[in-house]
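What follows is part of the complex, with its chains left where they were.
For clarity, chains are labelled A and B in written order, and residue numbers in each chain start from 1.
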Amino acid sequence: MPVITGQQYIKRIDALQTHISIDGAVVTGKVSEHPAFKGVMQSQAKLFDLQHDEALHDSLTYVSPKSNERVGMSFLQVTKVEDLVTRRQAAREWALSNHGLMGRSPDYMNTTLMALASAAEYLKDKPNCFPDHLLNFYEYARENDLTMTHTFIEPQVNRQRYHYEDEEVIIAAKIVGKTTQGLVIKGARLLATQGGITDELLVLSTNGFDKEKGFGFSIPSDTKGLKFLCRQSFVGGESTFDHPLSARFEEMDAIVVFDDVVVPWERVFYYENNEVANNFMNVSGFQAYTLHQVLSRQIAKTEFVLGVVQSIVNTINIGEYQHVQQKVVEIIVTLETMKALLLKSELEAKRDDFGYIRPDHPTLQVAIQIFPKVYPTFTEIIQLLGASGLMSIPSEKAFGADDGDLEHYLQSFRDGGEERVKKFRLAWDLTMSSFGTRQTLYERYFFGDPVRLSSLLYQSYNREPFIQRVENFLKNKD
Amino acid sequence: MPVITGQQYIKRIDALQTHISIDGAVVTGKVSEHPAFKGVMQSQAKLFDLQHDEALHDSLTYVSPKSNERVGMSFLQVTKVEDLVTRRQAAREWALSNHGLMGRSPDYMNTTLMALASAAEYLKDKPNCFPDHLLNFYEYARENDLTMTHTFIEPQVNRQRYHYEDEEVIIAAKIVGKTTQGLVIKGARLLATQGGITDELLVLSTNGFDKEKGFGFSIPSDTKGLKFLCRQSFVGGESTFDHPLSARFEEMDAIVVFDDVVVPWERVFYYENNEVANNFMNVSGFQAYTLHQVLSRQIAKTEFVLGVVQSIVNTINIGEYQHVQQKVVEIIVTLETMKALLLKSELEAKRDDFGYIRPDHPTLQVAIQIFPKVYPTFTEIIQLLGASGLMSIPSEKAFGADDGDLEHYLQSFRDGGEERVKKFRLAWDLTMSSFGTRQTLYERYFFGDPVRLSSLLYQSYNREPFIQRVENFLKNKD
């Protein structure tokens, strides 16, 4: 049966010979047993298991039009508005499982692939484009419940406004050859989240100035010459008392190096076609569909933050203060606003050029303006409410050896010392551990540079009717 | 036919002998010809005329269940979700007519009265309560297309936290007697917007500590002993070039003085019943229904601000700057957010205890947290974009006598001097004239003290499920 179990997922990743380099060593044994990946792979496995949970089976899977077997809901192409609702509910179920802390749970990339496949028609009859390769890969991924990571951005060498990269030195990955077997790629790309613990790596280059830069393809993670170079791990340790979140949900970010990697032709979606490289993402429903999934996740995350904050408010009994109430209300406002925008995007969904239904894009663009600004304020709220409680955090071992002092002296209005510290450690791991701060940075930049996102909305939003109204008013035609 | 025309409205108000005192003089002639009221009454008349406009007739009126004639849509009681949509569209039509600048267009008070009448059952069999009076008045208002103003708040004497008013000196209006004719009321209340240009004054006292304070009634504006004491008028002048907004939409705010006013018993809805005084508003759909109308208006206003800002951006050609784009996008974000919350309130509408359908209250409460904070930033945006253009604003007469200098030297990228100044004067009148700043203050406090609104949302919002999720997570039951 197509939808896999958690165990199948782990087994499959372990079986790959992916080149993962971390902390000066290449991972040799089972990835799933490496401290940097163990927790998150188990959390990911849980997602696959949910697909087999009787209560959720129907909402997390649907019947494949090809195999007639049940496949993952995030692969569902959207032919009617109800499909959006179904997709949203499935995304929410998965997000609830990790409280929105796994930004690259497989449904994100599945949605990406579904969006691109739904727009495959755009590639038809264009030079160096292979819509069939894309559709085949989509079906292959869906029927095998593959996991993917991706890299969309180039290394951050020189961010000056008018900088064009030196042609001689290859840093950003580019095509350096074409053989009968496929494209030869050399260079690096940033930042593959979950790099190394997925089946495949999807690569789409955009904004290409040079034709070498325009390409789109997917390759198995253990393709020869492909290397995932990891940052320091932010797993704080195995104790879920000490590190309730990083022990479970820390998704690695890896630099991807292509060392003359050969991409087989059947996996090339397009190459050396600037028009396509520049437009395919925008023409496709990539942004609309992924943002629709992202919002579901961010809503679950906001709910979790609200729960954490309120737990702290309750345990030290500060709920009567107006300034405390105002801070909690800020989170509520964010939560309800995000929910409202998600609903609106469905209510105002429209049929696209390829016959599929897309959630309303501007509505979702608005949401992605808000969250990157608001999410960091949650840290501020937690610090202002938690105060010294976020510094009084002895470890699990300390409580293990406690002679009663910690339990007694760290007690709060509602809880004994251990229960109280548990809550504060959770708040701390959410916002102040290196895992937590990476989450903040991640949400800030989830959909790219906020300044650019703002410009994009400015350019695409239809302001004409409002200008017209003002002009009519000034002409006394109101 | 019940729905009246603009002319009928003006005639009816002019016929009243309402005591209106302004700038040291009592208005003696026709109110509709007084400079402080002329413009706004014409704008209000236009609203009534729209009800007779063939294109809008169906969306602005419905068939009265009593008279079988068409009555104003804002009186419609909500028995199904579609009614909310219909009501929203009607509210929007009226708001478009004044670009959301008339906060007390008649539909606001009609909605208030409808909400109270729909909850009349709550008053049944309670001491000193007269649900029939309320229902009768609702029908009377609906069938005669009455206009109302209201006063909900007490004079701002001493806002200390633990202050209880001196019993000896009457400042806030209270019951000072009961006769066979009715209640006798003495004292003052704040702030009747449109006071003096409506048929009726609706009074509801809330938060009563003393039983004298608890009452609800409506009386004609020209009831004996009733006085409307006006603030300075913010009409800048009659020229719609110089004062495009205040010449049309300036709604007066009046202090209402009750000089032993007798409220006839048939107009008393309740009195001397603390429980009712404290709870009736909350039990009724007052907040939910009026906020639903208010949002429609605020959305139309936000659209207008967006139009004004973009007109300025275009005329001086600054749209390519990122910081300009970001400012415009802030308005777009507000607009789409408000629209999303309004839709959500309808989508999540529920049947209330009295059998009517109410828009989702928490969703609307969220909206009213946002707008009072965001609206004032529009002034900031306009000042930062308009800069010296907001100081270079010669008057209509100046242009009338222009020998070409103004037209030439004040030209912009798109417009000649006069056209350009027109736009800047509009932006100025919207945010920097005394009319404009009063609009800002009005939106800040539209639904009362923001600090209190925040506390109310904190108290009513159901945070339990989120606390529960955190507790489950901490117990490893996630």
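Just so it is clear, a residue touches a chain if its C-beta (ideal position, glycine included) is under 8 Å from a C-beta of that chain, and two chains touch if they have at least 3 such contacts.
Just so it is clear, the structure is predicted and the values come from calculations on it, not from any experiment.
Because every chain is the same sequence, the assembly can be counted simply: 2 are drawn, and the full complex in the file has 4 copies.
We take it that only the chains that are shown with their structure count from here on.
Centroids built from CA atoms put chain B at 43 Å from chain A. On chain B, the positions that touch chain A within their shared complex are 96-97, 99, 240, 244, 303-304, 306-308, 310-311, 314, 319, 322, 325-326, 328-329, 332-333, 336-337, 339-341, 343-344, 347, 362-363, 366, 369-370, 422-423, 426, 451, 454-455, 457-459, 461, 463, 465-471, 473-474, 476, 478.
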